[in-house]
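Every protein chain but one is kept in place in this view of the complex.
And now, chain A:
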Amino acid sequence: MISTLAWNNVRTNRLGLAASFAAVLLAAMLVSGSGLLVAGADTRDELSDIMGLLVLSAAVSGFVAVFVVAGTLSMHVLRQRRTWALLRSVGMTSRQVSRLITAEAMVVAVLASAAGCVLAVPYAALMAGFLRTTGLAAADVPVEMTTGPFILALVTGPGVTLPAARVAARKAIGVRPLEVLRESAAQRRLLPWPRAVVGAIALAGGIVLLWLVPQVKPVAAVPAGLGATMALCVGASALGPVALRVMGGALGALVAWIDPGAGMPVRASLVTQPRRAMSAASPVMLTVALACTFLFAVATGDAATGITRTGPSAWAAPMMVGSAVIYTVISVLNATAMTMAERTEEIRLLRTVGTGPRQLVRAVCWETLIVTSVGALLGTGIAAASLTALGKAATGEAWFAYSPLQYATLVLVCVASGLSGALAATWKVRHGPLLPGD
């Protein structure tokens, strides 16, 4: 019964699940595509450097995929909340709703992973060509067609989707049947203790890894540094609401002073709902932290060993990071769109009490700017910590190399995707009919 319902829901809801499909597809493609290249380069010593980079980028993709898929699935669950409420009201238990959502997500995950495997072959060929022409790889990278990478992708897709679906399902069953009709704005606790414990453990793990980076063998330094960044990201996104309330409150007060009409609701929403704001800030933090660590670790390593890259080779690392950034842009877009979509009623109400169209645009932009800035600041801090440790490992000094241009581009891409996500998600309610309810 559940599986039939899940299959039908997926079929009738293709558009709503498109983002989740794309996210899983990309993860499967990146993982199996990198796997094909690694399998091809397996036996050749001159390719060991590039192999390490590929394995790392595949691992980062898998890690990020959990967040991206969780975000897109949550958006789907949020959009369908009337369906869940309806199913609950006709007698479905919360456990059954949870299973239904997981089943829907798994249908999408299996289909997307299969599609990702198909696309992995041209992706691997493209990457091989890219690595050769840029000179990042010392020799030709053959694409070896073995089953291993495909099996890995078929496991990774559903594997990252399962925890993500669990998170999304918990949100859906948190909604009581009647709550949908009259959205309760009861404040959630700023930091429930399980979240605080997870955050503290991840943060402590990250600090231990940071301390380990200069101690371990040089080969293990970069993976340890990336590991530290990942752990710190998990910790910061768990504990982030506290930081967001403080930083968001201060920036919000400034905005409320500059632009009182649009700023007052912005500030209030950041101070009262820092967890909602953090869910939009997290992907920005993740993108900035991971991309900076990856990008500037290469630059720091090059500087330490006296390598100066020129021409296409200088752009190889940024471009590899670029493809990962495109992936996280999905999650930034999705997360800001989601936090704004939750507030359809509120925006409609702001319009009925006389908020003008331009004031509304300013309010949406201010809030997104503050949230993405906080995310970028946290991400920068995390990357700086990991890079300092890596620099210490490479040169013995607390120092690292970075490019202001690449950094600025990265932050701008995040801010621009946040703004477009927020403006697109609110377009309908900003311009549509102003009738109360539906």
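Just so it is clear, contacts are C-beta pairs under 8 Å (C-beta built on N, C-alpha and C of every residue); 3 or more make two chains touch, one makes a residue touch a chain; residues count from 1.
Basically, contacts and distances are computed from a predicted model.
Student: Would you mind picking the UniProt name of the chain not drawn here, from "ABC transporter ATP-binding protein", "Nitrite reductase (NAD(P)H) small subunit", "Sarcosine oxidase subunit gamma" or "Gas vesicle synthesis protein"?
Tutor: Answer from the record: the omitted chain is "ABC transporter ATP-binding protein".
Student: Given the contact definition stated above, which residue among A:T133, A:Q215 or A:T352 touches the chain not shown here?
Tutor: A:T352
Student: Which one, A:L119, A:V242, A:M264 or A:A401, makes contact with the chain that was left out?
Tutor: Considering all chains, including the one not shown, the answer is A:M264.
Student: Identify the residues of chain A touching the omitted chain, counting contacts across the whole complex.
Tutor: Missing-chain contacts on chain A: residues 182-187, 260-261, 264-265, 268-269, 271-273, 345-346, 349-359, 431, 433-436.
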